[in-house]
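As you look at this complex, bear in mind that one protein chain is not there, while each of the others sits in place.
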Amino acid sequence: MLLLIAPAGIVLVLFQIVPIVFGANASFRDWQLFNPAQTWVGLKHYLYILGDSTFLTIVLPNTFLLTFLSVTLSLIGGLALAHYLHRNFAGQWLMQTIILLPQMIAPVIGAMMMRWVFNDQFGVVAAFLDWVGFGPISWLAQRWPSFFIVILTDVWIWTPWFALILLAGLRSLPREPFEAAQIDAAGAWRTFTHLTLPMLRPVIAVCVLIRSIDAFRTFDVVWILTGGGPARSTEVFSIYTYVETFVNLDFGRGSAAAIIGALIILVVAGAMYKVAGRVADVAR
Amino acid sequence: MMALCAKKSDRRYRWTDALAPGGRRALFLLATIAIVLLFLGPIVILVVTSLRPGWAVFYIYRGTDFTLQNYRDVLATEAVMHAFVNSFLVATLATIVSIGVTVSSGYMLSRFRGPIPRAWFGTIYVFRTVPYISWVLPLYLVCYHLGIYDTYAGILLPHIAVHICFFSWIMKGFFDGIDPSMEYAALIDGCTRWGAFLRVALPSAIPAIAALGILSWLYTWNEFLFALILTGHNTALITVTMAQFVTELGTAWNLMSAMAVMAMGPAIIITLFAQKYVVRGLRI
Partner (left out) sequence: MAQVVLEEVNKEYGSVRAVVDVNLTIANEEFVVLVGPSGCGKSTTLRMVAGLEEITRGVIRIGERVVNRLPPKDRDIAMVFQNYALYQHMTAYDNLAFGLRNRKVPEADIKTEVMHAAAVLGIEQLLSRKPRELSGGQQQRVALGRCMVRHPQVFLFDEPLSNLDAKLRAQMRIELKRLRERVATTSIYVTHDQVEAMTLGDRVVVMLDGRIQQAATPLVIYNRPRNRFVAGFIGAPAMNFLSVELQNSDDRLHAVAENFRIRVPQDRVGELSRQRTRDVVLGVRPEHVLMGEPRPEHGTGFDANVEVTEQLGAELLVAVRVGGATLLASRIDAEATLVLHQPLRLSLDPRGLHFFDRKSGEAIR
């Protein structure tokens, strides 16, 4: 029976465990193109990054803010869309298709689309602003507008995911408590807050956990939309690591950044896992 | 009649029931329009842009000149076609191999108890949270040292390693959902353990595996970070090629749109014709 997992095991070891060891090794060395000796430097890279004001004051806050806002907004949007789809109407399939599309197309394309939509001269938003009488806004030339577009795009991509999973959750809820609530004269909002939400809590907890871990490592959307700019103001953890490694060509420092990020997310995810478990348990 | 009861019960209590029928319909219509605008709008704009001649892109909200020239130009660019072929090959091969490898390991995890499944689960769970960037960096070094950087193996194997992580766990879920008593019956009827797996358990899991395969194919097709770091000119993938166009010829929106439309073709086709599997796949 061990044979069954042998092929998977080999690939796993070679391309997951070996790289981690490799990366850990690199993070303690001066591993740059012009230093073939790869001198052991100990914790120098770690100390550098933990003292880097860009990392501490821009990259980390950006990463957490992006994670928090993207997950919260997609969850709210997803709940609304799930309720919208949770009924029988002609065209339900069509609407579900439309809602699914952003999740299905590549994030790279999604980000490109948004870049075009928010193009400060020819984008549809610029045309609309012009029509209502506002001057053009250079969305991607300032920090907060750029960040807003990054979050908007991420929410656009991930709301469908929440919607579809929550819809499945809604469909699996028993019908009787809702009928009892109808007889008990619970209003629409009270039914939602006192019945739907508590009953969906386990599903929501799992969704938020998975999505938070994913959002923490967002790369493609930010890379295409802003590249971390203007002037590194929208850099998130993945971009920072990438830039250190492949733009500055400092593998040692990049590896150290990668490991710091991995440790942060492991701790955060571990804590969230505990909370999610308790939340799901309360609802049961 | 019981089936009938089940069917009519699809109509559950909804918050809109609190509104008058007319108001409810208007609200519903408004929501529909908003959803179409928000979710389909950017895609439509992209498609329209891809059909406009180069000079008209800047006036895309006026004028009626449409052309297929952009598509002809894109198809004539060798690098782009090369990237399309590469993406197709990588997505297909990665999916087939990962599914083939994880079917058996997932089955093992589901049917056998002991330290190995537990260790396996632990490994998978930790890797699930490791940010891709933390992992793809050393992976680049490993591939470089193995001499498989910028070959198919160099991009395929890392993808397969990622898939293995998830899939074996997801497959375990599939097999957990299949009653093992069927296999016991097969064993008593003279099947070997392998026979019971291949002839009884596997066929029952096929629909779920199909859903997983479709999503994994699309995921690899859409993937960006691995493609960016682990491929060079030989194995350039479509997402990276597209991203380069965005940064390099930032103003040729008509060509970029045409390329993006082609690149999201598979996603749209899958959403339209295999939605059942997609919805099922998203929930796992």
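Order of writing sets the chain letters: A and B. Residues in each chain are counted from 1.
Everything that follows uses one rule, which is that contacts are C-beta pairs under 8 Å (C-beta built on N, C-alpha and C of every residue); 3 or more make two chains touch, one makes a residue touch a chain.
Predicted model, so just to flag it, every value in this text is computed and none were measured.
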{"item": "Contacting the left-out chain in the complete assembly, out of A:A90, A:V132 or A:A185", "value": "A:A185"}
{"item": "Omitted-chain contact residue, chosen from A:A24, A:A80 or A:L195", "value": "A:L195"}
{"item": "Those residues of chain A which, in the complete complex, touch the missing chain", "value": "174, 176-177, 179-187, 190, 194-195, 198-199, 201, 282-284"}
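Simple rule for what comes next: only the chains that are shown with their structure count from here on.
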{"item": "Separation of mean Cα positions, chain B and chain A [Å, integer]", "value": "16"}
{"item": "Complex interface listing, chain B residues touching chain A", "value": "9-18, 28, 31-32, 35-36, 38-43, 45-46, 49, 57-58, 60-61, 101-102, 104-105, 107-108, 112, 116, 120, 123, 126-135, 137-139, 141-142, 157-158, 160-161, 164-165, 168, 193, 218, 221-225, 228-229, 239, 242-243, 246-247, 253, 256-257, 260, 263-264, 267-268, 270-272, 275, 278-279, 282-283"}
{"item": "Interface residues, chain A side, partner chain B - complex", "value": "1-2, 4-5, 7-9, 11-12, 14-16, 18-24, 26, 81, 83-84, 86-89, 93, 95-110, 112-117, 119, 121-122, 124, 127, 156, 160-161, 164-165, 168, 173, 175, 178-179, 181-182, 187-189, 191-192, 213, 216-217, 219-220, 223-224, 227, 237-238, 241-242, 245-246, 251, 254-255, 258-259, 261-262, 265-266, 269"}
